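Contents: one structure, followed by commentary.
Note that this is a trimmed complex: some chains were dropped, and none of the rest were shifted.
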Amino acid sequence: MKIALFGAGRIGKVHAIAIANNARASLACVVDPHEPSAKALADQYNVPVMSESQALEDGNIDAVLIGSPTDQHARQITDVAESGKAIFCEKPIDLDISRVRAVLNQLDRRPVPFMLGFNRRFDPNFVLLKQQIDSGVIGNVEMVTILSRDPGLPPIDYVKTSGGIFKDMMIHDFDMARFLVGEEFIDVQAMGAVHIDANVAKAGDYDTAIATLRTASGKLVSISNSRRATYGYDQRIEVHGSNGMLQADNVRESTVVLSNGDGVRLEKPMHFFLERYEKAYANEIDAFVRLVIDKDESAPNASDVLRALELAELAVHALA
Amino acid sequence: MKIALFGAGRIGKVHAIAIANNARASLACVVDPHEPSAKALADQYNVPVMSESQALEDGNIDAVLIGSPTDQHARQITDVAESGKAIFCEKPIDLDISRVRAVLNQLDRRPVPFMLGFNRRFDPNFVLLKQQIDSGVIGNVEMVTILSRDPGLPPIDYVKTSGGIFKDMMIHDFDMARFLVGEEFIDVQAMGAVHIDANVAKAGDYDTAIATLRTASGKLVSISNSRRATYGYDQRIEVHGSNGMLQADNVRESTVVLSNGDGVRLEKPMHFFLERYEKAYANEIDAFVRLVIDKDESAPNASDVLRALELAELAVHALA
C-alpha cells in the first residue's frame, strides 16, 4: 500500500517514520509547498517530491496522509476523495463545524476509506485500558476522569487561531470519552479560567478548563485541561466501574529512582506528544493499513470528529 | 483538660482512645442514653457514667465532645454552650441550614471554644499537602481535584435521612476544597447519577456525583464522589499550581507486593475511615486541646460548617 504524504513539517516527519517501518505500507512521495522541507524528507526515504495534482493523478498511489496545516484539510480531503484514494487526515478536519459537516456530506457522496488521526486512541496504554473495559473486568462503566495537561502554553498567535482550548485541546479528551464510554453525551457543563497568560483572556480563550459530561444512562465524565504542566506532559485516565477501577498512568522518561535526604525522586513523565505517543503514531498507521487493506473500520472516522467537535461547541456554550 | 464524652457508639469509642492517649487531655465521663454502651466504655477507661446534666454541672469538666447521633447535635451544642464548657462536635451540626445558622448565632451570643470534627483536615497526608501548598512549592494554586469514594453504599434507611450525598458525603470534600484553596467559591456546577441501587433514586438522592467549583480569582475545583469502591476507601487529592503538582495518594493496607503470572499486585487502600483516619482522630483531639488551652484557633469552626453546607445546597440546586 503506497502512501503519499501531504505535509513535511513536524507531524509529517513522524508519519513518514511510521510508514517506513510498517511492514505493509511504503512511502510513495512527499508533497509540501515549502520545497526544501519536502525535498529533505523525500531524500531521506528515497522517494520523489510531487505536487498535489501529480500525487492525485499517480495510479500507483493508493492513499494520502494529510499532515498539512489545518486550513488545508477540508479542501485536500475533498480533492483526494475525488481522486478515489484512501485518506488519513490529521485532526481537525476544520474548526468550523458547518465546514466539517459539508466535508462529511461530500464524503458520503464520494465514499473512500477515511480515517482521522486521533492519536491517543492508539496509545498502547489506552488501547489496553479500552480492552480491559470491554472485557468486563470492572463491570459497567459509571464514571471516567480524563486529565490532560500540555507542558507549556503554545505561542499566543497559535492560541488566537486555534479555535480555543475546547476545540483545539480538549477535543482529544472528548474523543477519548466517547471511545471509552461507547455512548453519546446528552449533557455538558464547563468552567474555565486564565492562569498562565492574560493574553489568552484577551484572545477570548481559556488556558485552564474543566468539563463534565453525562450520557442518557447516567455515565459521568470529568475532563480537566491545562495548557501548562511544569513536570511534563500529563495524560492520565481513570475509569470507575461497578466492579473496580482502571487507571492509565503517565509514561516516565525512565525507571531510574534517586533516594536521598530530599526524598525519593522518580523521573518526570515524557515531555510531550511526540515522545509519549511515539508508539501510538506507529499503531495509527497500522490501523490505516488495516482500514484500507482489510476493511477493518474500527479507526476513528469523520463522524467521530463531528461528534467531538459538537461536544466542544456545547462546552463553549455552557461556559458562555 | 478533662473531657466529657457524649455518645458511646462507634465514633465515640474512636474519640475515647484519642483522648486517653493525649498527653494533655483525659476522659472525665461517658454520657449515653443507651446505658450498657455507656457503662462498657466508661469501665474501660475507669471513668463514671453521667447524665448530660450531671456532666454539664460538673465543675471539674472543661469540655464536651459531642459524638451522639446527628439529631442531638444542635440541642447539645446549645446546652453545652450555656454551661460555658468548650465544645468539640462531630459533623454535621444539623442537616437544616437554617437550624445551623440559629446555632451559630447563639454561639455568637454565648461564645465558648468551639470546633467541628472535619477529620480529614487532620490526616497527616493532607496536613503535609496543605503545608506544602502554603510553602509555595507549587506556586499559585490553579486547580484542585478531590476524589472520594466510600467502600459501599450505606443502608437505604441511612440514605433516606442522610440529607443526600452532597450534604452527607461531599460536604467533607467541600470543606477540604475551602481548606486547601483558602478562598470562597462563587460558582458551583453539579451532575449526579444513580448506579448502585435504584432505591437511592426513589429516595430522591444520587449515589454518584461530580461537582465543579470556581473562586472569584478563577481557581477551579473538581470533586467526584461515589458511594461504592470495590477496592477500598478511595481518598485522593491532587493540587495543580503554577509551578507543579502535589498529590496525596491512598494509604495501602501494607507495603507487600505480589508478582506472578497475573501481574504485580499491591495491597488495597485501607478499608474505610476508621482505619484510614486513625491518626487524624488523634490529631483532631490534639487540635481541640490546642484550641482550648493554647487559644490556637486553626481548627475548623462553626463558620466552616456553614460554608460547606452552603456549597452542598448550591450543588443540590445546580443539579435540580
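Each chain gets a letter, A and B, in the order it is written, and its residues are counted from 1.
Criterion: a contact is a pair of C-beta atoms (placed from the backbone, for glycine too) under 8 Å apart; a residue touches a chain by one contact, two chains touch by 3 or more.
Treat the numbers as computed from the prediction; the structure is a model and nothing was measured.
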Given the 2 placed subunits, let me have the overall number of copies in this structure's complex.
4
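The rule we apply is simple: only the chains that are shown with their structure count from here on.
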Inter-chain centre distance, subunit A versus subunit B - centres from mean C-alpha coordinates, in Å:
42
Contacting residues of subunit A [partner subunit B, same complex]
140, 142-143, 145, 147, 149, 187, 189, 191, 193-196, 208-210, 212, 214, 218-220, 222, 224, 226, 228-231, 234, 240, 242-245
